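One structure is given below, encoded as C-alpha cells.
One protein chain omitted, others in place.
Lettered A, B and C in written order, each chain numbered from 1.
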Amino acid sequence: MAAREPVMTAAELTGYLAEVFPQTDPGLRIDAVAPMRATLSHPITERHLRPGGTVSGPTMFALADVGFYVAILAMVGREPLTVTTNLSINFLRKPSLEPLSCEARLLKLGRTLVVGDVTLFSGDAPEPVAHASATYARSRG
Amino acid sequence: MAAREPVMTAAELTGYLAEVFPQTDPGLRIDAVAPMRATLSHPITERHLRPGGTVSGPTMFALADVGFYVAILAMVGREPLTVTTNLSINFLRKPSLEPLSCEARLLKLGRTLVVGDVTLFSGDAPEPVAHASATYARSRG
Amino acid sequence: MAAREPVMTAAELTGYLAEVFPQTDPGLRIDAVAPMRATLSHPITERHLRPGGTVSGPTMFALADVGFYVAILAMVGREPLTVTTNLSINFLRKPSLEPLSCEARLLKLGRTLVVGDVTLFSGDAPEPVAHASATYARSRG
Partner (left out) sequence: MAAREPVMTAAELTGYLAEVFPQTDPGLRIDAVAPMRATLSHPITERHLRPGGTVSGPTMFALADVGFYVAILAMVGREPLTVTTNLSINFLRKPSLEPLSCEARLLKLGRTLVVGDVTLFSGDAPEPVAHASATYARSRG
C-alpha cells in the first residue's frame, strides 16, 4: 500500500465534487492530496455558526465527512456510491472564526470498507479542534 | 433515577431552543418528552438533501445532536453551556423524503457527563435509518 | 425483518460457541434469544477483576462482543468468519461483583454489515453499567 499513489489530482477532485455534489460548501478548497491523505479547508461564514459565535457541530461533521471522502476518491477514482457507514467525532476545543481545515488519513483501504481518521484545525492553531474516525462502504455498482 | 421527572415541557423546550439557537431548523418539532427521553421530528426540505434525493449525513447528525440536547435539557433545565463532546453515528439505511424523527435516550445523567443514544427514523418505517451514541459535558457556569 | 425468527436456539448457540471458541469464558450463559436480540450473563470471578475490586474494561468489552456475535448467529446460523469491525463502548457506572449481563440488539442485519448495540448490566441494578455500539462484517466464503 505504501507504493500506491493518488489517481486524481486536487483540481480533478474539485471538479468532480462540484459535479456530483453541487450543494458542497462553496468555499470548500481541496488543498492537497497525497498517498492515503487529503487536506481541505473552508472559511467560516455566517451559515457555519451557532449563536455565541461558535462553529457548529454539523459544520465540523460535514468537513470531516467530505475530507475523508476526498481522500478515498483520490486513491480509487470516481465512486459515487461509496457512502459513510460510521463517523465518530470528538470535539476537543472551541474553534475560532478563522478558516477550518482538516487532514484526512486512510488507515485501511479495503475492497469493501475504508477506515481512517480526520483531524480538524482552526486557523493556524497547532492543536486540533476535533478528531473523527470514519468508515465508508464501497459500492462499485 | 427512575423516579426523576422532566423539569421542562415540550412547549417550554421549544421556546428555549428558539431563544438560544435561533438558527435551529425552522421545521423542528419537539413531539414529546418523558423521563430520560425525548422525541423530535422535522420535514425534509431541499436544504436537507444531497444530490440523488438522499437526506444528507449532516442533516441526520444535526437531528441526533439536537435531540440528545433536548433530552438533557428536559431533565436538568436551562444549561446553555452544556456541549457535545462525542457523537458517533452509524448510518443504517437510506431515508425516504418523508419526515425524519428521532428518539433520544439518556443512559447516564451524571454531574459532569451525560451519555446516551439516539435512534433516527424516516416516515413511518419501523426500521431505523441511523443510530448515534452521544456524550455531552455539562458546564454549569 | 420484523417477521424474521431466530434460526438457532440458546442451547444450540451454547454448543456452537463451545466448539468454535473453546476459550470462551467458562461461566458464560446464553440466557435467551429473540428476533434480532440475545441476552447473556456470567458470574464475576477473580480473573474479571482489576485491583480495587472493579470489573475490568476488557471483561465488559468481551461480554459485549460475544453478546453481539451470539445475536447475529441466532439470526443467520453458523458463520465462523463473521468478525468485529468496530466496537465503541461507553463505561457508565462502576459494576458491583454480582453477575454481569448484557442485552444485544441488531439494528441492521445486512448482507455485508451487521450494526447494533449492547447494553450491560450488573446484578439486578436497573441502570446500565456500559453501552456499546458494534459493527460486524459478514464473510460467508
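Here is the rule we use: a contact is a pair of C-beta atoms (placed from the backbone, for glycine too) under 8 Å apart; a residue touches a chain by one contact, two chains touch by 3 or more.
Fair warning: this is a prediction, and the values are worked out from it, not measured in the lab.
With respect to the full assembly, the chain omitted from this view is in touch with A, B, C.
Check C:V7, C:A34, C:V83 or C:A125 against the missing chain and you find that the one touching it is C:V83. Interface with the hidden chain, as seen from chain A, comprises residues 1-2, 88, 90, 92-93, 107-108, 115, 117, 119, 126-128, 131, 133, 135. Think of the hidden chain as still there; on chain C it touches residues 20-23, 49-51, 56-58, 61-62, 65, 83-91. Touching the omitted chain from chain B are residues 85-86, 88, 112-113, 115, 135, 137.
The rule is simple: only the chains that are shown with their structure count from here on.
Placing every chain at the mean of its C-alpha atoms, the farthest one from chain A is found to be C.
With each centre defined as the average position of its C-alpha atoms, the distance from chain B to chain C rounds to 27 Å. Computed centre separation for the pair chain A/chain B is 24 angstrom, with centres defined by C-alpha atoms.
In chain A, the residues that reach two or more other chains under the touch definition are 85-86, 88.
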